[in-house]
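Missing here is one protein chain; the remaining ones are kept as they sit in the complex.
Chain nomenclature is as follows: A and B, assigned in order of appearance, with residue numbering initiated at 1 for each chain independently.
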Amino acid sequence: MFLNGKLLEEVRKKKPLVHHITNWVTIYDCANVTRAIGALPVMAHAIEEVEEMQAISSALVLNIGTLTTELVESMKLAAKKANAERHPVVLDAVGVGATALRTDKAFELLDSVHIDIVKGNQSEIAKLAGADVLTRGVESSDVEGDMLTLAKKLAEKYGSTVIVTGKHDIVASPKKAFLVKNGHPMLGEFVGTGCMAASILGCFAAVESDHTTASAAALSCYGVAAELAAKEASAPAAFKLKFFDEIHGLEAETVSKMQNVEGLQ
Amino acid sequence: MFLNGKLLEEVRKKKPLVHHITNWVTIYDCANVTRAIGALPVMAHAIEEVEEMQAISSALVLNIGTLTTELVESMKLAAKKANAERHPVVLDAVGVGATALRTDKAFELLDSVHIDIVKGNQSEIAKLAGADVLTRGVESSDVEGDMLTLAKKLAEKYGSTVIVTGKHDIVASPKKAFLVKNGHPMLGEFVGTGCMAASILGCFAAVESDHTTASAAALSCYGVAAELAAKEASAPAAFKLKFFDEIHGLEAETVSKMQNVEGLQ
Partner (left out) sequence: MFLNGKLLEEVRKKKPLVHHITNWVTIYDCANVTRAIGALPVMAHAIEEVEEMQAISSALVLNIGTLTTELVESMKLAAKKANAERHPVVLDAVGVGATALRTDKAFELLDSVHIDIVKGNQSEIAKLAGADVLTRGVESSDVEGDMLTLAKKLAEKYGSTVIVTGKHDIVASPKKAFLVKNGHPMLGEFVGTGCMAASILGCFAAVESDHTTASAAALSCYGVAAELAAKEASAPAAFKLKFFDEIHGLEAETVSKMQNVEGLQ
C-alpha cells in the first residue's frame, strides 16, 4: 500500500526549506503552496547567494517558465550545491520544444548537474526523451507514442524520476513507475497549477529519499486536495481559493482514503 | 449592432496564444485573465527567444509598467516579428509622462515597430498625442481638452487604434470611434485591472482583424463581467475573485444583452 498520508505528515513535521529559482508569473503561488502544504519556501536567484541559500535549504525547485541565460547560470550553481549536499533537485521543463532556448537550456541543466525529478507535459517530456514533437506555448499538443516508454527512457538516461503530467500523471524511474489518478479538470482552468505541483514535489522529495515514491505521494496529495476543492467550488477563482485551503488543511487519513495511484511495470 | 458576444465566442473557439512581455507586478493576473476568457497566455522575455515565441503566438501584449532598457529591446524584437507575422501588437503605455524613460521608450516603440492598439489613461494618451500634461504615477490626473480629439490625432499619426481608459473607455481609430460604457467603479479599487484589460484586448484582436471593433468588443465584455461581479460582491478582493469567474463563465448572450457601446464620429 501507498503511504502518501504518512509522507504528508513528514513534510509538516520537518518543515523543509525549499529553495526555488522559478518564473516571475507564478512565483507567489509557488511560495504560497509550499507554505500551505506545511513546508517553508525561499526564493533567491542572485548568482552571489544561490549556493549559500541552497546550503541552508533541503530541496531545490527549478522552473524555466521565464528563463534567461543569466537565470540558468544561477540555477546551475544552486543545483551543483544541491547535488553536493544531497538535496533533491526538481526541474519543471516549462515550454521545452517551444523555443530553442528552452530546449537547449533544459538539456544544459540535465547534462551539467544531476536533476532528481524532471517534470513536464507530454510534449515537453517527449522532446527531452528525443521524440519529435511540437510544443504550443505551455500547452501540450497531443503526442504520439507511449509516454511511459519515453519517460522510462529519459529516466534511464539521467538516472532521474520523470513525471509526465496530464489527465493522469505518470511517475517513472528506471526501476518502477506509478500512474497517479488523483486530480480534477479544474486544475486546467487557471494558471499556475503545474508550477505549484513542482513545488509540492520539492517538499515531498525533501523528506523522502525514494524520489519516485515521494513524487507519487506529492501528486496524489495535490490531486486529493483538488478533488476536495471541486466539491465546494465550480468556477476557477473560487476553486483556487478553496484548493489552497484544502492543501493547508489536508489530513493524512483523507489522503489514505482517497489516494488513487496505480503501480505500472 | 455590435457583435461583441460573437467575438467572445471566437476567442474561445480559436484559443489564441497571446504572448506577453509585461510588468512583474500584475504578470500573474494578465496570464490568468487570458486563460479565464478562453485564450492561452505565454510570458517570455529573454532576448534569445522572444521572436521564436512570437512566431508560434497569435498576438503580442506589451506593458511598460516595470520596464528596463533591456526589456524594451526584447519588446521591439518581439513586435517586429509580430508585425512580420501580422499578429496584432497591443501597447499598454503605463506611466508615460511620469518619467522620461517611460515617455522615451513608449515613443521608441511607436516609432520603431507598428503598434496596432495603444492603450493608456487620459494623461498617458495626452502625452503621447503631444498635449502637455503631468502623470502622477500610474493614476491619471485630470486632463484638459477633448480626449477623443487627442486619441484620433494619435491614431492617425501611427495608424493605430487608440484606447483611452476612464469612467467610460474611448476606442478610436482614424476612421471610427466608440465609447464603451460597460464597467464598474470597483475596477478602480484594486491593482491590475488596466493591465488585464490589455490582455483581453490582445485576445480579441487575435481573432478579429478590425482592431477597433475588436477592442470595443473586448472592453465591453470585460466591463459586462465587472457589472455581473459587482452584483455579487461589494468589496475589492471578493469582487476580484468573482470578476475572474464572471469572465470565465461569460456568455455571448449576456454580452449581447448588456453591452453598452456607442458609436462616436
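Here is the rule we use: contacts are C-beta pairs under 8 Å (C-beta built on N, C-alpha and C of every residue); 3 or more make two chains touch, one makes a residue touch a chain.
This is a predicted model, so every value here is computed, not measured.
Enquirer: Out of B:18, B:50 or B:67, which residue would touch the omitted chain in the full complex?
Expert: B:67
Enquirer: Determine which one of B:5, B:38 or B:95 touches the chain that has been left out.
Expert: Of the listed residues, the one touching the omitted chain is B:95.
Enquirer: Determine which one of A:159, A:249 or A:263 touches the chain that has been left out.
Expert: Of these options, the touching residue for the absent chain is A:249.
Enquirer: By the contact criterion defined above, which parts of chain B meet the unshown chain? Give residue numbers in ascending order.
Expert: 23-26, 28-29, 65-69, 95, 98-102, 136-139, 189-192, 235-238, 241
Enquirer: Pick out the residues on chain A that sit against the missing chain.
Expert: 17, 24, 27-28, 31-32, 35-36, 40-46, 48-49, 52-53, 56-57, 240-242, 244-245, 248-249
FYI, only the chains that are shown with their structure count from here on.
Enquirer: Taking the mean of the CA coordinates per chain, how far is chain A from chain B in Å?
Expert: That pair's centroid distance is 33 Å.
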